[in-house]
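Only one protein chain is missing; all other protein chains are in place.
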Amino acid sequence: MVAAGSPAARGFNCSNCGAPVELRALQHARAVACTSCGSILDPRDPNLRVLQKARSKESITPDIPLGTRGTWHGQPWEVIGFQRRSIEVDGIRYSWDEYVLFNPYRGFRYLSRYEGHWNDIRTVRELPEPTGSGKRPTIRYQGETYAHFQSATAHTDFVLGEFPWRVRLGDEVKVSDYNAPPYLLSSETTDDETTWSLGRYTDAQRIWQAFAVPGSPRTPSGVFANQPNPYKERASRSYRTLGLLLALFLVLVVGRLVTAAREQLLAARYTYQPKDQNAAFVTEPFAVRAPGTVEITLSADLTNAWIDFDLALINTDSGVAWNVERELSYYSGTDSDGAWSEGSRERRVLLPRIPAGEYYLRVEPEGEATSQPVSYVIQVRRDVPSLLPYGVALLLLVAPSIAATARSSSFERRRMQESDYGD
Amino acid sequence: MRGPAGRCPNCSAPIQFRWSSAVQTVCESCRSVVVRHDVDLEAIGEVSDLPPDSSPVQLGTEGRFDDRPFTVIGRIVYEHADGGWSEWHLAFGDGSSGWLSDAQAEYAVSALVRPPRPLPPANTLTVGYAYSWQDRELQVTTLTRARYTGVEGELPFEYWGKTEVLFADLRGYDTTFATIDYSEETPLLFVGRFVDYDDLSLRHVRTYEGW
Partner (left out) sequence: MRTLYFLLGLLIAGTALMADTRGWFGASPSLIRNVPRSIRDNPGAYRSLYSGSPRLFGGK
């Protein structure tokens, strides 16, 4: 049952082309663009004088047709006007669309669309307070701080339907945007008067549902000024988890380093005689009391010589031998660039998964036949912790947080590209 | 708080003041402006029909502002180059007076206050002029030369036959809203704040076909 009351819409004929024009905003409209010829008329003038004659330009079809009614914020709102405006930055024109929504009790609201990003906008009456004038000036509104994003001159390119102000094609206003995602505070200045409006980033799907728009909204491209960053929250939360993990990790590593046995099984000095044909020998047996790693350290005080070791850790009972070969060498001198040195006088070998048992080492050294005798030390220890696995683990632990931060930062960087402060 | 009753001095139709402090009303039969001097009523002029307007508020609308119930009992209509607005006269439960301004469905409620310091004369006023009210910094944001178009219902003062009136709108960094009314010899200061339609819990408003 339609509620009786004052007529909400009235119709008349365009004074330029005679086509029927419908007025939906009661007495509020200050300008109405004829949908047929595009001329802008004064709806408050009894003769409907033409404010601006039509200019034959492209015809744009709004995503949401004029006259569409939808429930928005729990109240009915009707689309009564549409305009396309643009700014020019570095020689490139960027256009966006605006829809004028009307409700007889609540007045006017606006929806804007740029590259698939939608904003729900309302004029605000409070004055934002300037709070900072650094690289990016800031203003404060309703307890929230907004940072300057972009200033430009907006040019009205196309209009359709009714507007609560005297719109004209070719109108130019200075627009400044300040962002605090998901909000965008914008000012428009003509002559001396400045109007502020607050936009909230809105999912296009909600608008399509509210106004029963056929089809699907296009996916937005790029990042919009007040588009919420979906990665920011994730990144900051990941740091809390990382903090906890690092604390536990630290306890684990310190615990391991402190409790590692580092038990010395053999430490002896030997001399290699170059002319000796039968250089191979075996060490005294030693007990590996628990399964795990066995570390063999070879060190020799070499001067411009090398010595190669053929090592076998042999289990007396099982007869299994673990074989490795390592070479020590050290060369040094001076040339035109200064002193140089090459090689290393000490090497370690870490043998993994050595079962418990009695072992001895078979050693076969070999050096240059013409060199001096080489004195060297062999040290065998078990359960020596190595830091490499923990270094790798640390990188792996930190990686997800770093990745999350990188994604969040990349989003912000793409956001700022559209601003006065981007690249 | 009912006011006195009487007869229109012009057409003898019955007149009932709904508000005890009403000074002026408009006779619904002959549209004479009737001013009350204690018990005597004097007809001082006539008002033409008000222009068609879009305000959803009407005489008899009830609502609440800051938990104080009010009834809309009168109205002054203004027009200017770019549009017009209505100042609806509110009678609060405690008998006090307030004003609900409706300009293109943007609403503000204010009341007459005593200015803490002298108000600037009209000829020195410029946009940006600062005036502080209760530790709040206000600035003049708009200067409007409006034409008084008509009155309706009960008003707390005589207000009729004005021609052009200067208004200065002031705003602050919060919802505070103030107006300096230069229609009288001494400028009047009204202070209040902007409100949303839904904040007022309005009942008995105008209805619109299809809405």
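For clarity, chains are labelled A and B in written order, and residue numbers in each chain start from 1.
The rule we apply is simple: a residue touches a chain if its C-beta (ideal position, glycine included) is under 8 Å from a C-beta of that chain, and two chains touch if they have at least 3 such contacts.
Fair warning: this is a prediction, and the values are worked out from it, not measured in the lab.
Note on the chain not shown: across the whole complex it touches A. Note on the undisplayed chain: of the listed residues A:Ser133, A:Thr219 or A:Asn278, the one touching it is A:Asn278.
The chain omitted from view is touched by exactly one of A:Asn16, A:Ser238 or A:Ser408, namely A:Ser238.
When you scan A:Arg256, A:Arg269, A:Arg289 or A:Arg413 for touch with the missing chain, the hit is A:Arg256. Touch with the chain that is not drawn comes from one residue among A:Ala19, A:Ala287 or A:Ala321, which is A:Ala321. Counting over the whole complex, subunit A has residues 234, 237-238, 240-242, 244-245, 248-249, 252, 256, 278, 280-282, 292-293, 306, 308, 310, 312-314, 316, 319-325, 327, 329, 343, 349-353, 360, 362, 364, 366, 383, 385-386, 388-390, 392-393, 396-397, 400 touching the chain that is not drawn.
The criterion applied here is as follows: only the chains that are shown with their structure count from here on.
Between the Cα centres of subunit A and subunit B there is a gap of 54 Å. Looking at the complex, you find that subunit A touches subunit B at residues 2-9, 25-28, 30, 76, 103-108, 123, 125-129, 140, 164-166, 192-194.
Listed in rising order, the residues of subunit B touching subunit A in the complex are 52-54, 56, 82-83, 104-106, 108, 127, 139, 141-142, 171-175, 177, 194, 196-198, 205-211.
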